[in-house]
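Every protein chain except one is present and positioned as in the full complex.
In this document, chain identifiers A, B, C, D and E correspond to the written order of the chains, with residue numbering beginning at 1 in each.
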């Protein structure tokens, strides 16, 4: 089992969700995060004083999947999340050693 | 070392925390997340227009533990978080290659 | 590739970011989380009734990096985040099996 | 009583119009005060229950409520003379024979009706704090309407109409200690017991999700309460000024005494304690505002702050889940104020009042106050029980939402909305 | 018309000063009402567009706006008699020959000017809800100023000045059905079409980020509207009381009818529906407030709630993105109110008014109201188009921000700020 993690631009969330649903993904979890990267932050002004805010709002997606699906899911996310502009985000894959569905106690692929 | 991750229903948090504490777990980290899954979302109404919100508020738990404890922690979480209704969530285990306690610099199991 | 994850005290964020930037880290992602640990929570009062809040606000950092950099990044974070007081947090490293940059589709170290 | 435009005072009218606006503003204030204290998933439902009272009760009031409270010269209840706004623009309510009351008014009868309307709106809204997080919205809608007609209007008649039996008896209530606070407070107690506890209470902590919201509400309530109490003079004169001063002092004193107890008992003076103490003081001074003077409001406030603080712990002792402490603050505070009036009332302040125990009046007024308190407790308590019981049977699903709806939050289950959306959207 | 201090009534003055303060308070209220409905990344921009109107329009009003609206006795527009506060402290606007209007005033001319200033401030602010989330701030600044001078002042002159052609014609507008709501509503429609849809609309849901904020705004608006409508009596008397009562009842009734339709159609009565219905009722009663009585405000409110509910779905039918439903609520509600006045107006309530169809006046008033509505629609619509077109060409970048700026949020791109910072900081 794998966990596909993606950091994307928030307004791409609906597109990305639709895209992975097309692949038959039945569930995922998102978190509101703040990203720092090449897409430097921006200057904010506070009563005449400027300061740089390095962090930009991003959304993190986590999708548990079977081993073989990870790459296709990652690719699908990459396609759907791309705007071509700096700050589009990253996708990565982490190995997972066990998965359970809480409701039923089912384990492994059945738990997805 | 392992990282046990769980997505649970928010109101189960106290029960789950108590349960893992019983196992001797000394620390954990939680995040407010939004889940999408079989427990479809719900319809929201905005000035006469309906739209579907797929995401439901969930809480994510992360527990670092020694290799041997992962399964028992996972099982304990599953027990404590179960309501039997759809949307109870998932538990998964991720391998961890190193852990440190920031305060002391201790590494490995001592860092937990 | 590795993912270095750290739970730190929120007010240490700027220092930690500066520290890992020194190491050439070009990006990272943060999440606002709540931690439970040895640094027990605190008592809150609600209309005369006291109750214990176990969770303390923390910030979670995630840094993707090449295999060889993980330990040095972890050490740098540990240095920068340390106050020496209980609750300073943890750092851990998770193996990553693939990374992509969404904007370009680049994979592996180039994606960082 | 025909309204004679020659008696109109523009100054008094300006003040009472403004006061009516201030009292209307209190209901949103109350909504926010309560709304900040519930958990995030119930915030809109709380706001909605309160705002809805502004809608429903306004309409019911001009249809029948006002007429039942102020029509005719009956002892127990009004009549239908003012049904559907009939004659309201040109007629004051009738004075009973031998009494001059409405005939002395210097404001248009319409604004008297409107001012009273705002009281009718906020009184049942007070109850929402007790039933928070578990009452079905449709049940609330029906309860609200029935309670207003069957409980609020009669009690308002007893106390505020010069022909009402408690008014005649000489029980005093300047701005609604019995009519508003005890009335709503006992209804809250009955409903709380009937609905049962919130799921998870008291094991799971249910901390306020947004105390700054509660403090916004506190500010609005304090501000609006000047209209509530000083407006009840119905003239812009020294009596209104006295009621204004008393209102502010009681709120201030009760804040201080509440915080002092907190500090002594628990070690910390809390922000919510400051707000709660202030509201307790405002409640307690409500019946007294135009009858006491000097430092009396300070003493009343100091006592109210302490008593209400301990009043709140009743729920833990008796195990009923008065979610946001309507009983501890409004029922207890209302009783404290109504009874202390029996001690502190001073005819030198208001000649149509009476002298309390401390001003040579013996226990006479105290006795009358006790009768008014008990009468309100019994009538409102019993009627609330009957209305709620009937609704519990009649309303599909009963008074209380299902467990699942409670868990997912009333906002979603009752209103298909959530208070706050994702930040990053 | 020289102001004679002997005619001054302190009661009337107290009420109008207070009303002016209440109307000023509505603009922050509106800002919050709208601000809660946009997404978090646009909240400050929304607040800013509204607050900025308090800054810019106040200054423009005393410089030229008031003079253009109330100077001289022209039919179409005022003059420069009051330019730069000249004579405002000692002179009322002139009455046209044979008319007694300003000469009957009992309040200082300065407060009349200030009261009207607050209307000038809030009217263009209403438009911000339609252009939310995509208009360049500099474009808004210019639009705001030009629209106020070129559109608001003339229309205010037509309707509110006794020498204006619509006033002369006998079209009625107590507190701004045409001048405020239709005027702003049609401008909103034109701008909405010219700006185009928000990126992602209607595919992507754009739910309100903070409905409690919207409810705070609703409370303030309802409260302030008493100043808007009852203050328009410009005296503290029975007429002000009538306008007060009508205002409250229409808001209440429209809340109920909006929620009823929601419940019947969609299954849920929503909190935002309660707020929207109330505002729709407030809009519709605005032109009628001092001309109708009895249960008429209830009927007007009930109708407004239903019609505006359906008015809102127009945008989905026609595909224009009226982000926060300014058209559905203010344009539609303003027309509903202005036309219903032709039916419900009653000279028994206000002798300077007229009898509508239901009070034996036939269709005469209805016809006049239709003329006023159409005139406002055409003039404001065309002028808005011209102003916006010119600005789109002249302003660097045009009316609308770049796609990227829209995506990252107006708060950041226009104001270099964000509404909410990290909680844990």
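As a working rule, a contact is a pair of C-beta atoms (placed from the backbone, for glycine too) under 8 Å apart; a residue touches a chain by one contact, two chains touch by 3 or more.
Every value quoted in this text rests on a predicted model; they were computed, and no experiment measured them.
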Touching the missing chain are A, B, C, D, E
Would you mind spotting which of E:31, E:77, E:182 or E:241 touches the chain that isn't drawn? E:31
For a quick check of understanding: of E:37, E:94 or E:111, which residue touches the chain that isn't displayed? E:111
At which residues does chain A meet the chain that is not included here? 44-51, 53
For chain E, residues touching the missing partner are 3, 5, 8-15, 17-18, 20-21, 24-25, 27-29, 31-32, 35, 43-45, 47-48, 51-52, 54-59, 62, 84-85, 89, 107-108, 110-111, 113-114, 117, 137, 210, 213, 216, 220, 411, 414-421, 423-425
Would you write out the residues of chain D that touch the absent chain, in ascending order? 9-12, 14-15, 18, 22, 39-41, 206-212, 215-216, 218-220, 222-223, 226-227, 230, 235-238, 240-242, 244-245, 248-249, 251-253, 255-256, 259, 266-272, 274-275, 277-278, 293-295, 298, 349, 420
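Basically, only the chains that are shown with their structure count from here on.
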Call it same or different for chain A and chain B: same when shared residue numbers make up over half of all numbers used at their interface. different
Distance from the CA centroid of chain B to that of chain E, rounded to the nearest Å? 50
From the C-alpha centre of chain A to that of chain C, how far is it in Å? 17
Within chain B, the set of residues that touch 2 or more other chains is 31, 34, 44-46, 50, 53, 55, 85, 94-95
For chain E, residues that touch 2 or more chains besides their own: 41, 207-208, 266, 268, 270, 272, 422
If each protein chain is taken as a node and each touching pair as an edge, is the resulting graph a line, ring, star, complete or other? complete
